[in-house]
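Note that one protein chain of the assembly has been removed; the remaining protein chains are unaltered in position.
Each chain gets a letter, A and B, in the order it is written, and its residues are counted from 1.
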Amino acid sequence: MTSYILKRLLALIPILIFTSFLVSTLVRLTPGDPALIMVGGRRTSPEILQAIRHQYALDKSVLGQYVFWVGNAVRGNLGESFRLKQKVSSLIAARLPITMQLIIFSGVLSLVIALPLGILAAVYKNTWVDYLATLVSLLGMSSPVYFSGIVFILIFAYTLDWFPALGAGKGLWDRLYHLILPSSVLALNMAALTSRMTRSSMLDVFGNDYITVAKAKGLAWRRVVLRHAFRNALIPVVTVAALQLGFLFVGSVLVEFTFGLGGLGSLITDAIQNRDYPVVQGTTLFLVTVFVLLNLVTDLLYMVIDPRIRYG
Amino acid sequence: MLRKYLVATLFCLTFFLLSISLAQGELVVGLQGDIVAVDPVYAYDFTANPVVCQITEGLLRFENGETLAPNLAESWENPDPLTYIYHLRQDVTFQDGSPMTIDDVIFSMERTRNPETASYVGWMYDSVDTIEKVDDWTIKVSLKQPDALWQYVPATTAGHVISKAYYEAHKDTFGKPEGGLLGTGPFKFMSWSTGSEIDLEKYDGYWNKANGGPYLDKLTFKILPEATTRIAGLQTGEVQALLGTDSTPADQLPIAMKMDNITVDFQDSYLTYFIAFNTQRPPFDNVKVRQALNYALDKVLLTQNLYPVSDAVSVAKAVDVMPRLWTFEKDKWQAAYDALPDYAFDMDKAKQLLEESGVADELNGKVITTDENPLTLGMALALQAAAAELGYELEINKVTFQESISLAFSGARDYDILPIPWGSDFPDPSGNLLPVFHSRYVGDGGSNFGNYVNPEVDKLLDDANSLTDNAERTDLMVQAEQIIAQDSPWIVILHPKQTFVLNNDFEGYTITPLWYWDAFAKDIKMK
Partner (left out) sequence: MLSLEKARASTLKKPFWRSPFFRNRTAVLGSLLLILLGFASLAAPWVSNYNPVKQDMTSSLQAPTKTHWLGTDKQGRDTWSRVVYGSRPTLLGALFVVLIAYLIGVPLGLMSGYYGGRMDTLIMRILDMLLAFPALLLAILIVATFGRGLVNTVIALGIVYIPAITRVVRSATLVQRNLNYVEAAKGSGMGDARILFRHLLPNVASPILVQGSNDLAYAILDIAALSFLGLGIQPPDPDWGSMLAEGRSFLLLSPYVSIFSGLAIMIAVIAFNWFSDGLRAQLDPKQRK
């Protein structure tokens, strides 16, 4: 077990080298001069542009810039944003909480929506309950978050005035209140896959002998469903839910934009748009690490849920 | 079980609803993007400026976006074309209570001017030779050559004063969220959560309280890149003010104007939306081709389409010096304006000109635009349709806003046709002529979008800029204007008005063409 974890952690190193090199090259091949973008589309002089390029090592070659960046990154210095003129590490630290809260809140919400839907659909297979549950989850999945976000704002904030339209709020309760709309948008989008997965793995389990036995023994149906079937159906659901975290992140990029939440997602997209190389590199490095660790945690979770699974 | 959840949820909801009332005397302003820094040397756009200009102030200020007025300098004089003398006020304090001295002023100006600072407004000091201390309260600025535009610089962020002591104590974090900014303005910097909001608070020791505010206890800027969200926020009261044309897009104006809790005010601007041809690239180096396309585009219809609210826009004529910018010699400008061609929509004339051009069968090209600005995209689409009427296919190349900026200000001038806005930063017609039509500004960082090179125009504009007599300057600029109009390096489309959207609970500011140099929040108060 420990050696397995160690092995996986070691595999992180080549992944980080590869991805950081890929990102650093891609972003520099992108058309657009960061120095010109930095001055924000206003008049300047060639001398000032030269000074900016020198200040940010933009006068070095692409490889030279990468080596320069790696040299600093290894020492824990992710560099300074071209545009926001702040340390990349402090930018990530400042933006991370809101994105994490958004993802966790929507993850929980999506489970709250998806699990009952999936169980109901499985229990009442091929009845109108099943069809309705499927339709609801499909509608959620097929409406793109960047669009349903705006629609939600217009319905629930603009017209009905039930929820705030924008911003993240201050303090715990206000924050949760502000996150309800954006999280619902994400959760509805995510719930589709999880509920369908729950349904099909519940149906798989229903076909098994021990459920028949349990039923024959006269156990209450509700208990059979929740105790026996659901627990065994959980593994594929966990797989999907973990995969969903990745989706959730991408979804949160788009939702943050719509709701004016200054999270990690808006930091990265802004940085790509503004050719803010250090921020693009630093944040992807951070994200890739998080993703790989998340995958590892998911794999370990399987082991906890199903002791039959072992990794070498 | 389920019931318990429901009760808990309802309880939380009620609690939330109670907790969201705003603080008294707080104004929330919506911004369309994050700011680059809280530092006047980097304040040169429509998001950083409205924040920074409440915290720091210039030696002078613009009155109504038109005339210069005293501010941190109580008076100034211009004894000869090369010398400007500024007399500082002696009762000004920074927001930490320390007095403003001449050292702070000179330090701030030199910092902006120093190429190593890489200030976005550093170019404004191009013709400055020396900045000297005459006595404890008097500064002398000497120019290398006469420059009619220098007089306005102290009223911009290039003339803003920061505390030298504060800067030196916070060198590494100055202008960033941790270090912030210390100035003499009506509001002091409190916090900046990047990507979400910036908080300012009233400075009670403000030197100019006798003439009005600050009245607001708190001033909050919320960063909201999605336009629909900003508009929805106006309705819910979460956003109480939007400033400028970028903040309230033309397409959203009809919705904003229907809301009964806000007032929308329009004022003439110095801004122009136009389509620039790359006049050095065939076939657009041919004046008849440019004129043909100018006639082929129905600019009146296009303007109506782009601006569903007609109060928010004025129609343009051949050149971008609009009536509002005639800050002197109005009659001369009016006469010249009347004589300009208006390129009114005329398909027959367009076809005839194209035939005369002799390159009719070579007409093709790429229009670069960004879809982040519906105005430039709409202009590109309209030009494409107009060219199709002439029998030619123009391609549209959609890029990000940042790429379009990079193309527009790069010396490579790697585009055929570029729809883009421009507006003078000073209340002087020269600001809409010199930077956009002088061949000096074709290069890197320059704003000559038409890649327009005409020695005659260069000379007229140079001469106009080295004089101080406005009547003589006008004569020269008017001549340049006529030549440019004939040459048609641009198709001039429209002049958007500056928009100010304010919640009806507040009053006290009228937007100006140069609002982004104003301490606009100073006189705003609750009704």
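The definition used in the following text is that a contact is a pair of C-beta atoms (placed from the backbone, for glycine too) under 8 Å apart; a residue touches a chain by one contact, two chains touch by 3 or more.
Remember, predicted model here, so these are calculated numbers, not experimental data.
J.: Thinking of the whole complex, not just what is shown, which of B:255, B:315 or B:453 touches the missing chain?
T.: B:255
J.: For the chain that's not shown, point to the residue among A:6, A:112, A:250 or A:297 touching it.
T.: Answering carefully, the residue with contact to the hidden chain is A:250.
J.: Using the touch definition up top, pick the residue from B:190, B:301 or B:412 that touches the left-out chain.
T.: B:301
J.: Based on the whole complex, identify which of B:43, B:72 or B:382 touches the chain you can't see.
T.: Of the listed residues, the one touching the omitted chain is B:382.
J.: Quickly run down the residues of chain A that touch the omitted chain.
T.: 11, 14-15, 18-19, 23, 26-27, 29-31, 131, 134, 138-139, 141-144, 146-147, 150-151, 154, 158, 200, 203-204, 207, 246, 249-250, 253-254, 268-269, 272, 280, 284, 287-288, 291-292, 295
J.: In the full complex, which bits of chain B touch the chain not displayed? Write them out.
T.: With respect to the unshown chain, the touching residues of chain B are 227-228, 231, 249, 251-252, 254-255, 298, 301-302, 304-305, 370-372, 374, 377-378, 380-382, 384-385, 395-400.
Keep this in mind: only the chains that are shown with their structure count from here on.
J.: Can you tell me which positions in chain B touch chain A when the two form their complex?
T.: On the chain B side, the touching residues are 12-13, 15-17, 19-20, 34, 36-37, 42, 44-45, 115-116, 118-120, 122-123, 126, 175-178, 193-197, 222-226, 228-230, 232-233, 235-236, 238-239, 399-403, 405-406, 408-411, 435, 441, 443-447.
J.: Could you pull out which chain A residues touch chain B in their complex?
T.: 31-33, 36-49, 51-52, 55, 83-86, 90-91, 94-95, 98, 150, 153-154, 157-158, 161, 164-169, 171, 173-174, 176-177, 257-263, 266-267, 270, 273-275
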